[in-house]
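Report on one structure; see the data block that follows.
All protein chains but one are shown in place.
Showing chain A:
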Amino acid sequence: MNRLSGEEWQGGHYLSVPLSSHTHTNAHLQRHTRTHTHTHTHTFTLSRVVPSVAALMTWLHSAAFTRRLARSIAYLFPSGLFDNKAKPLMKHPDEVFPKQRAVQWGADGRPFHFLFYTGKQSYYSLMHDTFTKALAVEKHQDRLRGKGLFTQDAKQISLVGSRWLLKEELEELLVETISDHDYARFIQLMERLLSLPYCSAEEDFVQRYRRQLEIQSSKQQVQPLQYDQHGVAYSTGDGRRKTATGTVLLRDSGSGSISINGTNYVHYFPVLQDREQLMFPLHFMGVLGRFDMQCSVSGGGHSSQAGALRLAISRAMLSFLSEGQVETMRQAGLLTPDPRIKERKKPGQEGARRKFTWKKR
């Protein structure tokens, strides 16, 4: 019979693997249909796993089946919804909710802090404590004077390389807002404490309200020295000024010759001012005749090219210098790129600053 019965046809579906609770018998799965081999493989695997209907039912409700089902669905219908990268990015609650004051009084209504009724308890208590310490230091000094042991050259607190807390930082520390006047008074009181000769007893207290300054020169990235095949040290640097860019190859050969774009620097820069710009970094560090320079520069005019080369030379020289010398160069302004560029022309004016001729009538 060519015509297939309803049952046979039903048995031939690919998804006839029993996913629902209605029963399928092994005999049904064993029908010879269009997907004969497929059902046979299914039957074979299924019959290995599920020998009977009861066992089949048990398996359908098992955890292993649920896991397999979940994996199958994840494979068949991939979704990026549960990726780690798809999770929402949230800030830490401390960053979202600002620090707030808890309730300032107990169950009986009595406030906890003795300066509560001033309104700015943390700030005034800080002032009170600082003044108490100043009084204690003065009392100590008076006792020493009484004994005759007072000397002006007592150990002082080192304030080099640190700064006072900023107003915002102090507000954050005290968890309350203070005015500029309050901040000024606080700094004034601390300075008064520091003016006492024997204030080193309160060093910890003072340092709590100071922050270390970052050393600016440590921000400079100094390239390490490179050596060519003859053992001569060399370094490169590049610089920009207006629209000119220049690069320099500095060699520690000791001749002091300078070539720019293949030509001698005297021919390339006929103007003295430009040559002075080239000399300045070397002259400043006292290494005029030491280095050999091969420069290439393009863009801009002669002045800006000279400025670009000066910056390039300064940067190339950093590799040959010590930390202290780098700091002196930075303070001289040799390492700062000149930010000045041509100002744009504005509408309604003839140039950047020049206005149109004003006519009275």
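Here is the rule we go by: contacts are C-beta pairs under 8 Å (C-beta built on N, C-alpha and C of every residue); 3 or more make two chains touch, one makes a residue touch a chain; residues count from 1.
The definition used in the following text is that contacts and distances are computed from a predicted model.
Peer 1: Considering only the chain that is not displayed, what protein name does its UniProt record carry among "RCC1 like", "N-acetylgalactosaminide beta-1,3-galactosyltransferase", "Small ribosomal subunit protein uS2m" or "IMA5 protein"?
Peer 2: Looking only at the record, the undisplayed chain corresponds to "Small ribosomal subunit protein uS2m".
Peer 1: Would you indicate which residue among A:S52, A:T132 or A:T263 is in contact with the undisplayed chain?
Peer 2: A:T132
Peer 1: Looking at A:P78, A:P98, A:G119 or A:G324, which residue reaches the missing chain?
Peer 2: Candidates A:P78, A:P98, A:G119 or A:G324; residue touching the omitted chain: A:G119.
Peer 1: Considering the whole complex, which of A:G109, A:G231, A:G286 or A:G324 touches the chain not shown?
Peer 2: Checking each option in A:G109, A:G231, A:G286 or A:G324, the one touching the absent chain turns out to be A:G109.
Peer 1: Applying the definition given at the start, please give the residues of chain A touching the unseen chain.
Peer 2: Its contact residues with the unshown chain are 103-105, 108-111, 114-120, 124, 128, 131-132, 135.
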